[in-house]
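Note that this complex is displayed minus one protein chain, with the remaining chains in position.
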């Protein structure tokens, strides 16, 4: 039995919109509108979706960087009782010893590193928060962490701007693991990097996960990247999670029409000659007023009556595969019939 | 392995902070206006320091009191005794100009120092924590903001009574609003920066975040403004002196010297510029002093322009 | 196939405070009529600089130092060198024969002008004469534009002959006379509505009155495409046109480009860092590294049998559907072009680097049929020219 590390139940994050003479709340942006998700120890869960679907918000809400506005996020320590971290303040979390266990690596390493701090101090900061070390011990520890991410002692006394993009992201990773976390949210960690450097970082992250027994939540819009690094994938659309399943299963046997559209839209770098794809009509609806019923029905090529009325629940169809679609049984056949696509692997 | 390998050997010896400082200075002084500004300011600093030697005070206990020989209102042209002549009331212009430099620095440093300290402290706290403190402070700033500097400063001077000290207090009481606004908007931008969020995630306390992450990255606009303000505060103070709200008659202050010269800007019909020296010397001092600070501020703005900042 | 555009030894430098950035170093490339050409490379390798140099829209501190850009609009005609043309002649070519789509639709549209105006501008710059003739005919046919119609008719006939005449510009400053071009502007707006409608945007009449911030990213990109297509260009340059879009929107745009290619445009130069996009949409590809072209040829040829070590490494470093084993990455990072490496610019990172590579810059040579490579190692391997 795999051990859970985080369990999200109906997690919500609404951003209020103010208006009127007295700036009262008139509406809210439903960036994250109630998602249920279990994250297991040691896995790398990929969260994919288009911009504005709430994947980054999910990442920030599960580690309580942006406090969720509703729902619970249960954290299961290695040994001990689960804690609901949604709604805890940073200070409370620090006291309970969980703040540093949940870390994050941001998208753009140029903005996530303080430009006026030396690398030595950047990496030392999380260590100093946890234990009192002498200057020499601290430096030795910083160097050992830098070496884990492929940097060395000679990089200690430099400013972030003196590094290339890939190296900066290594520093950001080093800072995250310096806090000795169990769980790291990776928010598009490679999308600001060059193609040739992306592979370095992906391989580094993968080996760190195995060596340090970490759990990742890998947020990205790039499906091939997520296929390479993740063990399990959650697909999001407009603030909801619509499909979760193990990576290989998703590419072999997707069940949601939106997943089909995403997968067929990936430009394949291998020259195959066949490239039929599902082109969705229109745009993603506004998260201010999400559509009734199934959120995808406005763009779904296989939409039927019930989709407009009733919102489908995320149901387990076996093999760790969950999907939220009224027509999940027939989608694969419909796709093959209309677009001539069967499988993406 | 990376781009800076060639520079490694050169850079290995100096401390990185020193290297940064050098780089910043080079960037500032690439701009000729910075050079001119610093030269002007060094000149004034020199004059201020050497004041007792250039113009030995007559009254040792009150060096700011301008000595005067007689009470005749008609100014006297430059002579061997008074190199720059004497102004109305027979005050020695050279003496006034030299000791007025000290007055100008006093005004600038005290006003900018106080306003900057108060403004930055309040602005950082309000911007970082937000909430009711921010709300109340910003509404208060809105109120103070709606009266222009000069009008409000005049009113405060009237309320507290005239005098140079009260001018300084009045200007500081008005000018802090600028620093609050500037630093607060910087802090608001920084508060959502990823490196600040990362620090929060690591459990770093708010105090440390402010000191380590927020202040070092938001202080430059304040420095630029402080530099510009050194000049503009001296302008405002000298105008208040000129109007007659400043120090008592005979105090070495450029604004007052211009006021003393006011009735002599137009001489007799046959020689309309007869009394040029009465306004020229104090006037040129004010202009060059302000110009020096403005040139420096302008160069700082160019040097710290975030759009030109290297990545 | 006839050659449409050739860049020869194109060299562009940027004069920055840190030093001279040698962004393009004797760059050579040629595009055929009717071809979709993909130019790939990592960020900072000079893809955008290349096309901006070709169109001469490089911004300060960039300076085109040398080379030639030969352009022959009709197949078989004598090419003209775009770098030799006067600025005014160049204005006539930009947006008319060659047009461009930019990466960031948010930044590429002017936030304070309406969508309609921004599209109509293309017609006003290049079709004023044609539209004026049309309106003159209409006036002769009895259509009236108020009391001053005869006067406008006279001015429009001048515009029909020389739309950029100084006389008309002077008139545009005089209160009543300045309204002569209202019918032209209306006509341009009608055409804008037309072309926006053709790109598959619902109710174009309403869209033209909106401002860019009202539209979604995909819509904005369509508008940018509409601007570029307005005058039926011979060559469409798409600079990272889909990179910042979501997968499903990217699919829409790529399909749109594909459809348009069949209908109206002669050639497309597609610039991207996404190898997948090139593989799926292009016929030919050029691979760029640090301001030089390393390899060019048919897509299938280059992608399945790459000869340049950089292309080989790049292809193994991107994740694929059928990923086997670990991704391979290229050691090190892109060089700082203020101090470009001597000889072949890839040699410090190249696993196959030889002594010669750091001394001598390799020439682009045809090592297989239609497959050009600039690499000493590949040359030695394949053994000379075809």
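A, B and C label the chains in the order they appear, each numbered from 1.
In this text, contacts are C-beta pairs under 8 Å (C-beta built on N, C-alpha and C of every residue); 3 or more make two chains touch, one makes a residue touch a chain.
The rule is short, and it goes like this: contacts and distances are computed from a predicted model.
Undergrad: Suppose you had to identify the omitted chain by its UniProt name; would it be "Branched-chain amino acid transport system ATP-binding protein", "Na+/H+ antiporter subunit E", "Hydrogenase expression/formation protein HypE" or "Peptide ABC transporter permease"?
TA: "Peptide ABC transporter permease"
Undergrad: Thinking of the complex as a whole, which visible chains are touched by the chain that is not shown?
TA: Displayed chains contacted by the hidden chain, ordered by label: A, B, C.
Undergrad: Please pick, from C:16, C:77 or C:110, the residue that touches the omitted chain in the full complex.
TA: C:110
Undergrad: Could you tell me which of C:52, C:284 or C:371 touches the chain that is not displayed?
TA: Candidates C:52, C:284 or C:371; residue touching the omitted chain: C:52.
Undergrad: Among B:103, B:197 or B:238, exactly one should touch the missing chain; which is it?
TA: B:238
Undergrad: Touching the left-out chain: which of C:14, C:102, C:145 or C:303?
TA: C:102
Undergrad: Against the chain that's been left off, what residues of chain A make contact? List them.
TA: Interface with the chain not displayed, on the chain A side: 18-23.
Undergrad: Suppose we count only contacts with the excluded chain; which residues of chain B make the list?
TA: Residues of chain B in touch with the missing chain: 33, 139-140, 142-144, 146-152, 154-160, 231, 235, 238-239, 242-245, 258, 262, 265-267, 272-273, 276, 279, 283, 286-287, 290-291, 294-295, 298, 307.
Undergrad: Can you list where chain C touches the absent chain?
TA: 52, 55, 57, 59-60, 87-88, 91-96, 99-100, 102-104, 107-113, 121-122, 125-126, 211, 213, 224, 227-228
Note that in this section only the chains that are shown with their structure count from here on.
Undergrad: If you average the CA coordinates per chain, which chain's centre is most distant from that of chain C?
TA: Checked the centroid distances; the maximum from chain C is B.
Undergrad: Taking the mean of the CA coordinates per chain, how far is chain A from chain B in Å?
TA: Here chain A and chain B have centroids separated by 50 Å.
Undergrad: Taking the mean of the CA coordinates per chain, how far is chain A from chain C in Å?
TA: Those two chain centres are 35 Å apart.
Undergrad: Find every residue in chain A that makes contact with two or more other chains and list them.
TA: 164, 167
Undergrad: Which positions in chain C touch two or more other chains at once?
TA: In chain C, 333 touch at least two other chains.
Undergrad: For the complex, give me every residue of chain B touching chain A.
TA: Result: residues 2-4, 8, 15-16, 20, 193-195, 197-204, 212-213, 216-217, 310-311 of chain B touch chain A.
Undergrad: So in the complex, the part of chain A that touches chain C is made up of which residues?
TA: Per the touch definition, chain A meets chain C at residues 50-51, 164-167, 194-200, 202-203, 221, 223-225, 227-228, 251, 261-262, 264-271, 275, 277-280, 283-284, 344-345.
Undergrad: For a test of understanding, state which residues of chain A touch chain B in their complex under the given definition.
TA: Within the complex, chain A contacts chain B at residues 63, 65, 90, 93-94, 99-100, 102-104, 106-108, 110-118, 125-126, 129, 154, 157-159, 161-164, 167, 172, 175-176, 179.
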